[in-house]
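Take a look at the structure below.
Apart from one protein chain that is not included, each protein chain of the complex appears where it belongs.
Chains: A and B, in written order; residue numbering restarts at 1 for each.
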Amino acid sequence: MTLLRATGLTKRFAARGPLGVKAEFTAVDRVSFDVGPGETLAVVGESGSGKSTTARMIAKLMDPTEGSLEFDGEDVTRAKGAALARFRAGVQVVFQDPFSSLNPRHTVERILTAPLVYQGIAPNGSRRAHAKELMERVGLNPDHSLRYPAQFSGGQAQRIGIARALAVNPKLVICDEAVSALDVSVQAQVIELLRRLQRESGFSFVFIAHDLAVVRQIAHRVAVMSKGRIVELGDTAQVFGDPRDEYTRTLLAAVPRINPEWDRRRRERVQA
Amino acid sequence: MSDLLVVEDLTVTFPTARGPVDVVRSVSFTLGRDETLGIVGESGSGKSMTSLAVMGLLPKGARASGSVRLDGVELLGRPDRELRRLRGDRMSMIFQDPLSSLNPYYTVGLQIEEVYRAHRGGSGKDARKVAIAALQQVGLPDPERRVDYYPHQFSGGQRQRVMIAMALVCSPELLIADEPTTALDVTVQAQILGLLAGLRKDSGMGLVFITHDLAVISSIATRVLVMRQGEQVEYATAEQVFAEPRHDYTRMLLDSIPRIDDPLDEGVTA
Partner (left out) sequence: MARYLAGRAAGVVVILLLVCLFTFVIFFTLSPDPAVMICGKTCTPERIHQIRDALGLNEPFLTQFFSFLIGIFAGRDYGEGANLVHCAAPCLGYSFQTNQSVWDMVVERLPVSATVAIGAAVLWLLVGIAAGLVSAVKEGTWWDRAAMGLALGGSSVPNYVLALALQYVLVVQLQVLPFPQAVAFGDDPVVWFQSYLMPWVVLAAGYACLYARLTRANVIDTLAENFMRTARAKGLSPVLTMRRHALRPALTPIATIFGMDFAALLGGALITETVFGLNGVGKMAADSIAKNDQPVIMAVTLLAAFFVVVGNVVVDLVYTALDPRVRITAR
């Protein structure tokens, strides 16, 4: 059983060269993968390797140049109208740049309840209560539900994006660097929330991140991208424990670590 | 010679419907030339507001009190006209959210060039060369072509590197970097950290580096400031903060870092 299947997704951007000659740039090159129900697929890799572009294509926010997309057993590559609406109800996205994805003129309450309104779902309780509950879940102060996005910090704005995605009980949530602006303790809390939702309601996640330690904690499978292609795709344990591709090995070797000498001294003091 | 940046008793206040709220309360720190101050802490604890206050760029309505001195000269309360000459030239800042911090209507080339031309003058041609070199320096592939791209044509990490290039173009003495590497993969991140460390050594640039990645802090910071709910809970050398943290919050932070070598809690093979 698969929830989402991408086959040969390709995206080429036409750039206007000198003299109007068009140069083409292949941002995503024949990428295929699938995501099962209740599964978390992490996508890691080079900056500019096409992760966000892939995310936009599987969220149907951008049409692929080539390739096809299946969701819930249905081909949605060219979905329109009712089929597209069904797809939209099932798939939510948390975007990489939090402020650009929140309407600056709407209050948080309005942002959080808008998805319900679009899809004609009645919230349990009043709108305000619903928004406040969502805010609480992601560790935001519910008293701030009438503030505007600009009145929040970067990490707080990011959590508004997460709360919005969770508002409608989607089947698949695509998280593009969704926890990168959070401090480690809030991050742990949000990740715990995502996992609990996955256990309870069977959400699937496509989780794009640069923090490999986080990826290792929450992903079932990992896809490594470089220069528009998936260079390695495997179980988390395999990719981290026994990386096959050269690029994956470089990546793992470059993960910054806390000065081990300092870390050791701290642990010793804790034990003492 | 005096310290590059001295911040004393900095408080930032926002008027809200329920009366004034201090989002930064009595923060003090000192940054020497050739030093890196790492600021870490809770999301929403006032890290960005602290740096905006130093730059004199607080949002409308916010007020800063205390003292901020760059090279012995008080900055708080100075007219914008005078701060303008410093900003982008002697002190510059890399903002947290690169997409919204770049103007969607202009090519990144123009946005980098205009800093250079505002402070160094020179012809458009020179500025363009400088912009291309700056993009090259931050490891952006194909800079001669990408210099004419618009922000939306870049990936998240590429935009972040554009912001970095923009901040470095006039070789500032003070650079405030607000989460500058969150969208970078670890190899590019290492490259950027190397670049910043090099500038610090070669030209004595002082660096304030805000991040949630404590491993990064441990590798580049000389001193560390830990913030929580607008207050500074710990301020000490990096070694002290990491090896002998004094405050509970710092300890809690260090304990919650996900580590790449830890065994996994669900019993999957490590």
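Definition applied: a contact is a pair of C-beta atoms (placed from the backbone, for glycine too) under 8 Å apart; a residue touches a chain by one contact, two chains touch by 3 or more.
Everything numeric here is computed off the predicted structure, so don't read it as measured data.
Novice: Counting contacts across the entire complex, name the shown chains the missing chain touches.
Specialist: Hidden chain contacts in the full assembly come out as A, B.
Novice: Which residue from B:V27, B:M166 or B:L199 sits in contact with the chain not drawn here?
Specialist: For the chain that is not drawn, the touching residue is B:M166.
Novice: Which of B:P15, B:P104, B:G122 or B:G194 touches the chain that is not shown?
Specialist: Per the contact definition at the top, the residue touching the missing chain is B:P104.
Novice: Just one of B:G88, B:G109 or B:P180 touches the chain that is missing; which is it?
Specialist: Considering all chains, including the one not shown, the answer is B:G88.
Novice: List the chain B residues touching the unshown chain?
Specialist: Spelled out for chain B, the touching residues are 52, 55, 57, 59-60, 80, 84-89, 92-93, 95, 97, 100-106, 114-115, 118-119, 150, 152-153, 166.
Novice: Considering the entire assembly, which residues of chain A contact the chain that has been omitted?
Specialist: Considering the whole complex, chain A reaches the absent chain at 12-16, 63, 65, 99, 104-105, 150.
Simple rule for what comes next: only the chains that are shown with their structure count from here on.
Novice: In whole angstrom, what separates the CA-based centres of chain A and chain B?
Specialist: So the centroids are 25 Å from each other.
Novice: Applying the document's contact rule, which stretches of chain A touch chain B when the two form their complex?
Specialist: Its residues touching chain B are 13, 15, 44-53, 96-100, 150, 152-157, 159, 176-177, 180-188, 210-214, 216-217, 236-237, 240-241, 250-252, 254-259, 261-263, 265-266, 269-270.
Novice: For the complex, give me every residue of chain B touching chain A.
Specialist: 40-45, 47-48, 59, 96-100, 141, 145, 149, 153-158, 161, 178-179, 182-190, 212-216, 218-219, 238-239, 242-245, 251-254, 256-262, 264-265, 268-270
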